[in-house]
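Heads up, one of the protein chains got dropped from this complex, but the rest are sitting where they should.
Note that the chains take the letters A and B in the order they are written out, and that residue 1 is the start of every chain.
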Amino acid sequence: MNSGSFLLNILILGVPFSVALLLAGLGEMINQRAGIFNLGCEGIMAMGAFIGFLPPYFLARTELAGSANLIGIVLAMVAGALLGLLFALVVVTFRAPQGIAGIGLQMLGWGTAGTLFRHYVGGVTGVPGIQPLPIPGLSKIPFLGPVLFNHTILVYGAFLLVPVFWYVLFKTPWGLKVRAVGTYPRAADSMGINVARVRYQALAVGGAMAGLAGAYLSLAQARMFADDLIAGRGFIAVALVYFGRWHPVGVMGGALLFSLAQTLQLSIQVAGIKFPYEFAVMLPYILVIVVLALVRKAKMVGPTELGKPFDREQRV
Amino acid sequence: MNKRGKLAYNAFIVIVAALAAMAIGAIILAAVGADILKAYLVILTEPLKDMIGITEIIVRAIPLSIIALGIAIAFRSGILNIGAEGQMMMGILASSAVAIALPGLPKYMLIPLAILAGAAGGAVWGGIAGVLKARLGVNEILSTVMLNYIAAQFYTFLLRGPMMDPEELVTGSGTPQTVRIPRAAWLDRLIPGTRLHTGVFIALGLAVVVFLLLWRTSTGFKMRAAGAEAKAARYAGVRVERYLIIAMLMSGACAGIAGSIEILGVHRRAIEGVTGGYGFTGIVVALFGGLHPVGIIPASMFFGLLLIGADMTQRLASVPANMVLVLQGAIILAIVSARQFMNNPYVQDRISRFVARLSGRPQPPVQPGPDASCPDPSDSIDPCLADEPDQNIEETAR
Partner (left out) sequence: MGHEPIRSLELRGITKRFPGILACDHIDLSVGEHSVRALVGENGAGKTTLMNIIMGLYQPDEGHIFINGSEVRFRSPNDAFDHGIGMVHQHFMLVQNMTVAENVALGLKSSHKPFRLDLAAVRKRIIEVSERHELPVNPDAYIWHLSVGEQQRVELVKTLCLGARFLILDEPTSALTPQETDELIVKLQKMSQELSIIFISHKLHEVKSLSDTVSILRRGRIVFEGNTADHSSSSLAALMTGHEVELPRVEAATESKATGPGLLSIQSLCVLGDRGNLALDRVSLDIAPGEIVGLAGVSGNGQRELAEALNGLRAVESGSIDLDGIEIAGASAGRIIGEGMGYIPEDRDTEGIVPSFSVRENLVLKDIDDRDWSRGGFLRLGAIASNATELRERFDIRCPSTDTAAGSLSGGNIQKVILARELARGPKVLIAVYPTRGLDMGAEEFIHKQLLARRSEGVAILLISEELEEIMNLSDRVAVIYKGQILKVMPGKDATKRSLGLLMAGVADE
């Protein structure tokens, strides 16, 4: 395989591989902008992947088979939003520390998905999943065509969400509230904004996005469900948001970067290059650490109050 | 709050956590159509029915308690070590390598060496995260989680390659495992017919050591100060960054020792899946035990019980063993919620009034005047993310 097609291969794989990270990352961006980081993202993605997978699995031979994917996606988002709300209960209402609570949520989500999977499905089964939808005309462009325009509809949707999230965060009243609540909740409170309510809403949105990301993995990318499907992508999404400076474009860039590290591993195998499999798999994780180490502490481009619970009664 | 109040406070939190977790677990059990009562009964009582069950609980409790002790050191020093899984794996690799490489040594030399190697392996792996946090401000939860994944790959690589038992290649079965480690390195079984091994004494010894370290030495004092209020500790001349690294080294070493003991005492060779989620369960054990050796020992027994029980429910009540993860996650959420909830001065006020009314003592007086007091925090650390953002402002990127 020559270097040109090697590169092409990486890019073709890289774009759809980044979608799970992108979707989860956009959701986590909203969370963090509101002042909360949700390490349970990984667990929500696991639940989303499983719940998204269920309708196509069960409805395969019924007349609902056509819309099974859509049902799966919607249910996954609902489940994700509910888990996000559960997290909100713990960290906003009970003001528990977000780091540990996130790990707890991750275990809960992962364990529940695994338990239900073993019970209802049993073994590793595939589903037809979502098929790619090449855009007529554009997908024929040499080089750019296969890279950009020959993907599933979710991929197009995910990238279209980037400007949508930009608009919501910076041009709508709700986005303004979210940003205020994450930077100076006391000021927002004094202006009559219900800090807790905004945070609940943000976490619900973040959870829904994580659920969607999980469903994408099981329906469009791997087209199956397994215990280790998520493989740390939820955590990577959380790191992504720091790296992307809490901005949708930054999150998109980060998602592409990390997915490239992953597709590099696959491409190396396909190209037959002699490189130990396990080391190639390590690459994305090492990259996360490197990126976190090199990124200078963001001098408050984003939420200054990230990680701190808000208590009106607390003396200033 | 006095000592008795503190004990009651911690006990209350544990009970609330356990109940809340069981409630959440019940929901999932219902979702799999299991008999909820039967499932819990099996989990909590079945393992206690015979000697094998009871010794197995202790066998599980040994690595759990050691890992939890290490995590308690880290959490109390202000650094959240989620990387015990990876550190345990590195400890296993180092320990097995040393044991296999030195078969000629007598027992009293080989065992300590192997365990030390395990400690070193875990310490190095934990130290990486510690240095990243201390020098570069890298969030330790993210770095330790990433290091877990990296360690897992490295472990598999070695076990399928350089460290694989040559026998496996010959017979062609290709099971990723090392040769049996030399007899001299084995930790003896205490009760014939069971897997209970001398590692239990190491666990108990470590519990004493950790207690003395954290509460009776000046080093431990400084570590706890750094964990409780890093700013004040810095102002008092404590080199917070240095102690973060030391804490991670110690924490990783504990995980490494736990791994090493599992190999020397139970499996007698390095195999896949030996860490079995101990790294994460250890975190729950640590929290459940109030980050204190006195609580961690019973907590590790309790979770040993849960783990064995969960295995049994798979057979007896057809509930998948993953259930135990659900319970663990629920317990973490419940503990941190309950603790924070109890720290709320309004809640404390209500409760002390309630208790006063029950016991007929006079109500605490409501005084006019000077500034409000802070809530009386428990002795345990509040595991908050120590990654405090700068208070400085810069242009928002648009």
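Keep this in mind: a contact is a pair of C-beta atoms (placed from the backbone, for glycine too) under 8 Å apart; a residue touches a chain by one contact, two chains touch by 3 or more.
Since we're looking at a predicted model, the values are computed, not measured.
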### Message
In the whole complex, not just what's shown, which of B:Leu80, B:Ala97, B:Ala233 or B:Met342 touches the removed chain?
### Response
B:Ala233
### Query
Taking the entire complex into account, which one of A:Ile12, A:Ala113, A:Ile130 or A:Ile193 touches the absent chain?
A:Ile193
#### Entry: Listed residues A:Arg95, A:Arg179 or A:Arg199, member touching the removed chain
A:Arg179
#### Entry: Touching residues on chain A - with respect to the absent chain
171-173, 175-177, 179-180, 183-184, 186-194, 300-301, 304, 312-313, 316
### Message
I need the residue numbers on chain B that touch the omitted chain, in ascending order.
### Response
1-2, 212, 216-219, 221-222, 224-225, 228-229, 231-239, 345-346, 348-349, 364, 366-379, 381, 390-396
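Throughout what follows, only the chains that are shown with their structure count from here on.
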### Query
What part of chain B is in contact with chain A in the complex they form?
24, 28, 31-33, 80, 82, 132, 136-139, 141-143, 145-147, 149-150, 153-154, 156-157, 160-161, 280, 283-284, 287, 318-320, 322-333, 336-341, 344-346, 371-372, 382-385, 387-398
### Task
Please name which positions on chain A make contact with chain B in the complex.
37, 39, 43, 86, 89-90, 94-112, 114-116, 118-120, 170, 231-232, 235, 238-239, 242, 245, 247, 250, 276-279, 281-282, 285-286, 288-289, 292-293, 297-307, 309, 313, 315
